[in-house]
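A single protein chain has been removed from this complex, and every other one stays in its place.
Chain IDs A and B follow the sequence of writing; residue 1 opens each chain.
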Amino acid sequence: MATSETTLAALIVATPFAAALLLGCCPPLRRAGQLAGVVALVGSGAALVIAMRLASWLWVAAYRAEVFRLTRGFTPSREIEATLAWLPQAGARPLATVGVLVDPLSSLMAALVALVAFLVQLYSLGYLADERPGGLGRYYLYQSLFAFSMLGLVFSPNFLQLFVFWELVGLCSYLLIGYYYQRPAAARAAVKAFWVTKLGDLGLVLGIVLLWGATGEFGFEALARSVAGGALDPGFLTLTIGLVYLGAVGKSAQFPLHVWLPDAMEGPTPVSALIHAATMVTAGVYLVARAFPLFAAAPGLLTVVAWVGAFTALLAATLALVQRDIKRVLAYSTVSQLGYMMTALGAGAPAAGFLHLLTHGFFKALLFLAAGAVIHAVATNDMFQMGRLARAMPTTAAVFVVGALALAGLPPLSGFVSKEAVLAAVWQAPGLGVPFLMLAVTVFLTAFYMGRAVVLTFFGGSGPAGHPHDPPPVMAGPLWVLAVGSVAAGGLASGRLPLGFAQFFAGHLDATLPHGPDWLPWLSVGLAGAGLAAGAAVYQWGVVSPVTLARGFGPLGRAAAQGYGLDATYAAMYRGALLGGARVVGWIDRYLVDGVVNVASAWTLRAGAGLRVIQTGRAQDYLYGVAAGVLLLLVIWAWP
Amino acid sequence: MTGETLGLVAVAAVLVGASVLVVLARNLFHSVLWLALALVATAGLFLLLHAEFLAGVQVLLYAGGVVTIVVFAIMLTERLVGQTLRQMNRGIGGGAVVALAVFGGIAAVVLRAPLGPAPAGPGPTTAALGARLLDDWVLAFEVLGVLLVAALLGAVYLARTDD
Partner (left out) sequence: MLRAYLLVAAAVFAIGLFGVLSRRNAIGILLGIELMLNAVNINLVAFARAGAGLAGWILALFMIAITVTEVAVGLAIVIVIFRVRRTVEADHLDLLRG
């Protein structure tokens, strides 16, 4: 049944859809270029306003409910679901429904998505100002489509709808990565992203169907109830939820399906900021958080999630150390931070992971957009060709440093708060000692490579060619907004607000943000500071030459430069398995299937050639046959 | 041994002997002449069977007409005048075997079949034959006439020279 909250949620999904529909069905509008951008902005802007309204509304309601609880002793449920029947089946209940689920998790996520989408679309007006109007219209169509898909995913009340939007989001990612479709590298990267995530999606759809087969349910609430009721065998549960987790592995670039994310940087930088930093890749994390009761009920699964997450974080951080392309550094950094989020979820603290998702959305988008401004100004991605940009682009440098510090995790920036929460959660969880160590090392490495990036781009080296300058207001505005968010988003979790993060989520998720031992903040700050200092030391002041350092790590460094051979492995697997299989099938087709036909025809021809001898063309020979026939008839007819 | 039997033996001997010579003669002309003799012997057989009209027709049409036609045809298709070519092909052995087998088969059937006693009395008169031809068999008779015309036309058309 629809309430005003669900109406708002439906509107949030509908406004970008309307923009996309308008742009999709009206080619002249697309060809108008900037006008298309305005249409898209109106769509996402409306979604943003409504999402902010919804989130704050829920927050206030939660505050009141908290008052309720404190005064009256109970909490009214604030989770509202409104669905329409979609696929019918025999009986009263429909097979599948479509609708919206409004709760703290979805409203906050929607607010983040709408905000970043709006800012990125605004930024793109400036970044892609040199594009052909037709191309720009196409870009904004895809952007609106993406916003619609992502928001639909966020508000999905059941697995089936989530899966539909999941695939839509993947499609939009493909379209946007391959925006510069005339570049072969971009086309290949788009296809690679599609294929790798599709592998994960295979697991997702299998898991969904298996769950449905066992329980007859798609809806998250209903599934959580039946799982809590103990109706499902734990081994089966681990299998199916594990398959669902595979989908998250693909989409959120966990090892080993992370290989698509660095290549996805072929798309325009605003695209990277939106979907490969803040929103699409976090869909996997969102899925795990959304289905957390299911994950918690499957024995051993959360441990796997945590270990994979921690390993991904460490692996990606080492890979980020050796990148020359500034966007690839940020891409590997995203993979690493996604690993953080997953580890927190695996440690049983979904709120910590979600908080990190929110803060990461702010500062990673900021970093990408700032990097975009730099790339726009100096026309290269290679950090070693930049340098001394701080003087020429002070605004950009300032916001980039803010983002870098937030990512490294220095207080009082938001990144510190969320990273703290993650580390505390992992420390507290039983049996996750090694993941904790991995995350701790990653803190150091994160700070190091961000320090390296900052120094190489803005402070060190020789200056770039040309006259770089700060970006125009349409690009700078979003940068400032995101910078503010990077600083302030941590305040969500502090005790400053009348209603804390934990209480906001009360009744839905166990959202108490873990507080680790007292030395934990000092450890993380210390590691971050040391990493930054080391980065500056090596690359700015040349205390140790980077070349010597690289030689010191020798083979590891070289392997890292190759992505540890994962891409090569996948390619070999593809070539080996697929092409080898094709060769076998081809052989079977040529020699067995065709062979049967060829043999049959050969025998027919040979038989024919053999029998042809009878046809001598001479009437007398035929008469022999007639005579023989007559004799035969005589024998048959008159034999005694 | 009745007279009929004696006559049958004699005529049959002539017939069979002439037939053998027809198929074995080296010279095609000789074959034709032996055929004429065989046809006349057949007419004799018809006489023994009290089919006088048929015997007459046999002599007229067969021995007279057919033999004449064949002789003309031989004259028109001789490549080298007077040369005797080998007249038998490779299959002489097989032909003999098949012919003997066929004869054996028919003879076996004939000898085993239950046939009634020999009849007596004269055969039908020509008048009776003619009456039946134009009475019960008139359709076949007319068709035969058409056939004869068609054959005539066909033979003329086939054998004409293109000029």
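In this section, a contact is a pair of C-beta atoms (placed from the backbone, for glycine too) under 8 Å apart; a residue touches a chain by one contact, two chains touch by 3 or more.
On a predicted model such as this, the values are computed, not experimentally measured, just so you know.
Engineer: Across the whole complex, list the residues on subunit B that are touched by the chain not included here.
Structural biologist: Contact residues on subunit B toward the absent chain are 4-5, 8, 12, 15-16, 19-20, 22-23, 28, 31-32, 35, 38-39, 42, 45-46, 49-51, 53-54, 57-58, 61-62, 65-66, 69-70, 72-74, 76-77, 79, 85-89, 91-92, 94-96, 98-100, 102-103, 106-107, 110-111, 115-116, 118-119, 123-124, 128-129, 132-133, 137, 140, 144, 147-148, 151-152, 154-156, 158-159, 161.
Engineer: Against the chain that's been left off, what residues of subunit A make contact? List them.
Structural biologist: 612, 614-620, 623-624, 627
We adopt the following convention: only the chains that are shown with their structure count from here on.
Engineer: Using mean CA coordinates as chain centres, what's the subunit A-subunit B distance in Å?
Structural biologist: A distance of 104 Å separates the two centres.
Engineer: Quick one: in the complex, what on subunit B touches subunit A?
Structural biologist: The contact residues of subunit B facing subunit A are 89, 91, 94, 98, 101-102, 105-106, 108-109, 112.
Engineer: Please name which positions on subunit A make contact with subunit B in the complex.
Structural biologist: Going through subunit A, the ones touching subunit B are 620, 624, 627-628, 630-631, 634-635, 638, 640.
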